[in-house]
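All protein chains of the complex are present and in place, except for one that has been dropped.
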Amino acid sequence: MPRIGVFICHCGNNIASTVGIEKLVEFAKALPSVVVAEHNLYSCSEEGLSSIRKSAEENKLDRIVVAACTPRTHEPLFRKTCEMAGINKYLFEFVSIREHCSWIHIKDGDAATDKAKKLVAMGVAKAALLEPQRETESNVTPTAVVIGGGLTGLTAAASLVAQGINTHLIEREGTLGGILKDIDIIGPEFKKTKELSDQLIKELKDSSKAHIHMNSKVTSSSGFIGNFELTVESKDKSEKIPAGAIILATGARELVPAGEYGCGSVPGVMTQLEFEKLLAKGEVPKRAVFIQCVGSRQSGREYCSRVCCNTSLKNALRIITALPDASVSIIHRDIMSYGTTSEHIYREASEKGVRFLRYSLERPATITRKQNGLVVKVFDETIDENINIDTDVVVLATPMVPREDSRDVGRLLKVPVDKYGFFLEAHVKLRPVEFSTDGVFICGSARWPSSLSECISQGMAAAAKASIPIRKGKVVVEAITSWADPDKCAACGSCVTSCPYEAIEIAEEEGKRCAKVNETLCKGCGACVAACPNDAMQQRGFTTRQLGAMIDALVKNALGET
Amino acid sequence: MLVKLAFEERGADHLLIMREEHGNVAPAMISKGESADGVRLDIPYQLVTILENIYPWLSKGKIAIITRRCDEKALAELVKRKYVDEKRIVKIGLACSEEQIKKCRCNDPVPSNVAVGEPHEGMKDDELALALSKMSHEDRFNFWVDQYKKCNKCFGCTLNCPVCFCDDDCVLEDRTFVAEPNVPPGLSFHMIRSFHMIDKCIECGECERACPAEIPLLTMRKLLAKDMKEVLGFSPGDEMTVSPLNTSLEGEQLEDECDEC
Amino acid sequence: MTNFNPTILAFCCNWCSYAGADLAGVSRLQMPPNVHVIRVMCSASVKPEYVLKAISQGVDGVLVLGCHIGDCHYMTGNHRTAKRMPLVQKVLKEVGIDERRLRLDWVSASEGEKFQNVVIEFVDEVTKLGPNPMRGVKF
Partner (left out) sequence: MSVRHVLTTCPYCGTGCNFYLQVIDGRLIGVVPCKTDEISLGRLCIKGYNAHAFVQHADRLRHPMIRENGQLRKATWDQALDKIVGELRRIREKHGPDSIALLASAKCTNEENYVFQKLARAVIGTNNVDHCARLCHASTITGLVHSFGSGAMTNTIPEFDDADCILVTGSNTLEAHPIIGSRMLRAKEKGAKLIVVDPRDTPLSRISHIFLRQRPGTDIAWINGMLKVIIDEKLVDEDFVKSRTTAFEELEEAVKDYTPEKVEQITGIPKEKLVEAARIYAKADKAMLAYAMGITQHSNGTNIVKAIANLAMATGHVGRESTGVNPLRGQCNVQGACDSGALPNLYPGYQRVDDEAVRAKFEKAWGISLSDKPGLTLTHAVNEAAIGKLKAMMIFGENIMISDPDIGHVEEAVKQLEFLAVSDIFMTETAHLADVVLPAACYAEKDGTFTNTDRALRMLRKAIDAPGEAKVDWVIACELGKKFGSNGFEFSSTAEIMAEMATVTPIYGGMSHEKIDRGVVRWPCPTKEHPGTRILHAQKFTRGSGVFVPVQHAPAAESTSEEYPFILTTGRNLFQYHTGTMTRRSPKLEREAPEPYVEINRGDATRLGINDGERVIITSRRGSIALKARSTQRIIPGTIFIPFHYAEAAANRLTNAALDPVSNIPELKVCAAKVAKA
């Protein structure tokens, strides 16, 4: 008789505010082979984890069920906890009552609680039948691939190369540097951008470990952590690149708000990047107005792009420094200038006479043309009246938006993107710069609009993460492979044809023909399990007994005995 | 005459056949030299099933077997899965009587080479099948539930089936898939069997003949055979084409390893 | 049938549709609470027996969700699903259970909204179909 412990997570309010935790705990206690059911504010917190370990010890548990967020992010953590508690990590079952319950039934607590009960019952039913497993290891191709040659990609590639790791950098354009190429000077320390990128590019060009593919695109991807294979195509050739890890650094682009504020039609109205070019040519305007949050923090694009404020402050200061008596205004909804250095240039700007006016989304500024320039009419919320500002240029601080093809890239590498098209990392705190797909990593503005410093740190972070499997040289393969029960196998061969990896053969053993699974080839898809007419094929962690028990549990708790 | 054909002309060592014994008709295996009096071909024993049972024990020798068209197809399914070695089988084609064809509502009654019996036209379709496909879901459901309620779980349908391979530890004996502890078994029993046979059944009708509850199992088979043809364009019964059920969308051909050529 | 609340079982493949379901959750996409997900590694591992068992035991509808054809984490795994499930539907149809009680669909990791829509549509469809007739039958 198994001894199961059920641990139900409040996830702060994420679950507890919808699902009746107390009811759920009481329900779980009554389930067959459940010895103890407890709840924690955050099961994944050290406190939560240690309470699980403690309970496992006190109650001599041999199986753990956690009802919380999702296995795709937290299973490894809880499996580790099981191991620390001396329980084979495959005797752990995850029940998602957040993603699959509280978050999607926010308005109906009772229904959510009822559903959570059934999900927990299903999880417990499976857990009771779980068996301990031993994992197998597989070798790792000692090569990394970085997709995207912007600052982030360059940083990641450089730091991989610096570790002596064979690295392919794939850039779809003809030149490296990405968005950086269009920026002249970077704040807040007012360095020349080239110093940054050139240094990195040099490091790569000088290294024998680095292979740079210009004008190239990834067209297909297959495999798993340690053994990916990418097809990279440039106009003249196509090559297959085996890789142990993949870093995604495809960056983002600046939104060009065609039409808005006469952008594109009214001369003198331009985006930040266009203005950067102007400054780079030394054409410093006497009068300039920056309008912040153009196209962001509004419906359809609710997020704050975070880099635009600093960019405007930087450029405002550049004007003032070049022409001390220039008239510069920044029309904003809030100034997002966080961090010590940025906070400092904000203060410097206001001291040096940059005007800050606050407008609201409901009453945006308007621009009219005059013979010698433009007039920006804005309602200043702080002084509660309309103000007209004469100016030569109007700079629209627009947000960074995902690359048009980010969704395609996501499908290609089987990694998720959010509703805007930015890539979703596995978990902001637990697995930063990782995807839930092992061996694929994300960094820079492809993930979220990021400042250059963030891009650099993330690039390095991703490189560090990617180097782990490659340095280890081995990855443990999850014990979810299939096997055939010789007593049941009728050697009909259905599994053989069903296996996408040709991992199964009909072998003859002491006169009896029986299916045999090559575990190094088996990737654990379980196609053979479904093909087997005689229930001889079983997948570790997903046996027909276990899944059958889950169905029975659902039937029992949803429909009563039938 | 059959003995001569099997042993002398076709060089078989054994002959699987039906004959009269104790006032009944029995399946019998005659070996070379033995006489075969009282042969009867009018009682449709499923000889391929019997062959399947005894084959593992016959380490060598050629076995001649009376094969109706359905038996031929059944053999093909067995050969395809390497359950029997085609080279060891001598098929003696039997063309079914009109009466038998009627009983089986058989649309494909003539074996590839007829050694005994007069070839007859097959039947277009199965009346009940037609009626069922015209019914509403509800009526059809009620019909089958009434039929299946008579099931007494004898497993005659699987045990006598020539293309049911795994009658040791059949999933239908397993509470995971057929939850009911008593008889009759629930619907899953019949639906799972229906699905398992969908890429194998050669419509010999033995399941129906063996059913003590006289459930029209052959009719269900015919309906699903039609569905299989419609959905994946496949009909069981020839050596070459592997079941499309488990292949990729492109499908796969069975690499035929012909060691003669 | 008034206020009939169907019980629905869903099989989601770990790589696409389960991730899609997670994404729907992360994005707080609201949907009816009738669907209970079982995570499998690939939709190809969903035994037709599971579907038939569930229906036979009174579950009102079964959803089988996998990666889009071409995107399967296991190359051609979901091809098998694509071929099997329509035949499972035929089996249901022939015994007189509405084949719409089984739905096969493809949801990628980034299609949280599609997951939501599939769930909403399917729950709605099964609700219209009414209770699984097996519920009324005593074998």
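Labels for the chains are A, B and C, by order of writing; each one numbers its residues from 1.
Criterion: a residue touches a chain if its C-beta (ideal position, glycine included) is under 8 Å from a C-beta of that chain, and two chains touch if they have at least 3 such contacts.
All values reported here derive from a predicted model rather than from experimental measurement.
Asks: Can you work out which residue in B:Gly93, B:Pro109 or B:Gly156 touches the chain that's missing from view?
Replies: B:Gly156
Asks: Where does chain B touch the missing chain, residue by residue?
Replies: Within chain B, the residues touching the omitted chain are 14, 21-29, 31, 43-45, 50, 53-54, 57-58, 61, 146, 149-150, 152-156, 159-160, 173, 181-184, 209-214.
Note that in this section only the chains that are shown with their structure count from here on.
Asks: Classify the chain contact graph as line, ring, star, complete or other.
Replies: Complete.
Asks: I want to compare two interfaces, A-B and B-C. Which one has more contacting C-beta pairs?
Replies: Answer to which pair has more contacts is B-C.
Asks: Need the most distant chain from chain C, centre defined as the mean of C-alpha atoms.
Replies: Between chain C and every other chain, the largest centroid distance is to B.
Asks: List the centre-to-centre spacing of chain A and chain C in whole Å, with centres computed as mean CA coordinates.
Replies: Distance between chain centres, rounded to whole Å: 27 Å.
Asks: Rounded to the nearest whole Å, what is the centre-to-centre distance of chain A and chain B, using the mean of the C-alpha atoms as each centre?
Replies: One centre to the other, that is 55 Å.
Asks: List the centre-to-centre spacing of chain B and chain C in whole Å, with centres computed as mean CA coordinates.
Replies: Spacing between the chain centres: roughly 34 Å.
Asks: Pull out every residue in chain A that's touching 2 or more other chains.
Replies: Each of 498, 500, 527, 531, 535, 544, 548, 552, 562 in chain A touches at least two other chains.
Asks: Which chain C residues reach two or more other chains?
Replies: Those would be 48-49, 53, 57, 76, 80, 84, 134.
Asks: Chain C touches which residues of chain B in the complex?
Replies: Listed in rising order, the residues of chain B that touch chain C are 132, 135, 137-145, 148-149, 171, 176-177, 179-180, 184-188, 190-192, 194-195, 198, 220, 223-224, 227-228, 231-232, 244-250.
Asks: Going by the contact rule set out above, which residues of chain A touch chain C in the complex?
Replies: Residue positions touching the partner: 70-72, 96, 98-101, 103-108, 111-112, 114-115, 118-119, 122, 222, 407, 410-411, 414-419, 424, 436-437, 480, 498, 500-501, 523-527, 529-531, 535, 539, 542, 544, 547-548, 550-552, 554-555, 558-559, 562.
Asks: Report the residues of chain B in contact with chain A in the complex, numbered from low to high.
Replies: My answer: residues 81-82, 165-166, 168-171, 174, 176-177, 179, 196, 242-243, 245-248, 252.
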